[in-house]
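A protein chain is absent from this complex, but the other protein chains hold their places.
Moving on to subunit A:
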Amino acid sequence: MSRVHDMGGRFGDGPIVPESEDVIFHADWHPRALALTLAAGSLGQWNIDVSRHARECLAPKDYAAFSYYEKWIAGVADMLVERGVVTPAELSGACDAQISDLATKKLTADQVAGVLARGGPADRDSAVAQAFQIGDAVMTRRIAQNVLVAGGHTRLPMYAAGAKGKILRYHGTHVLPDSNAHRLGEAPEPLYAVVFPASELWQHPEHPRDEVVLDLWQSYLEAV
């Protein structure tokens, strides 16, 4: 089994409650949590894959109990301590917070627009040759787990493990999260959109022609 965040296909979650487009945040601290997370990220101590993995590493009972932005804040706090940016004593308030060596990297108000506009593109040149063409039949890894690190980050959901599909699009070569989340390098490789019949994934699909598409890295796939 994988981690608690990998919930695609799970039963028992109940109805979805639509909401008005005007509702952006549900509590005053939500936008603060979002902004704090983005500002802390700009210190350059982690990449997006490391930060996703930090949230996934929350204890299952915390992951299930925390609201969305509570997960973000918990992940940020854990990464700050892991990187030695903040000490446990500072976090608990047992001592006064000291000026950090990273203070020169602080995101200033006038830098925000540029940083948000630049984003963080994930496409990279790669020496790994494209192995599949559009229309090729492929099968995903039978076990949806990181092959480099036990219990590590991966973007192959459990529900799509060992499933047969077809290459729908080629996205070029992108950073491999399974490596990048563990600071093992970006290891870029070909990335594809792979289409699966719903009947390949679910015992009781709703409709015979429904499909699910996932973006999957070449190393998640084998030819069939």
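In this section, contacts are C-beta pairs under 8 Å (C-beta built on N, C-alpha and C of every residue); 3 or more make two chains touch, one makes a residue touch a chain; residues count from 1.
Here, contacts and distances are computed from a predicted model.
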- Query: The chain dropped from view, which UniProt name applies: "nitrile hydratase", "Sugar ABC transporter permease", "Germination protein GerB" or "Xanthine dehydrogenase family protein subunit M"?
  - Reply: "nitrile hydratase"
- Pick from A:V85, A:L148 or A:A187: which residue touches the chain that isn't shown? A:V85
- subunit A positions in touch with the non-displayed chain are 5-11, 13-19, 21, 23-29, 31-36, 38-40, 43, 48, 52, 55, 57-59, 61-62, 64-65, 67-70, 73-78, 80-82, 85-86, 88, 90-93, 96-100, 102-103, 105-109, 111-113, 115-123, 155-157, 159-160, 169, 171, 174-175, 177, 191, 193, 195, 201-202, 206-207, 209-217
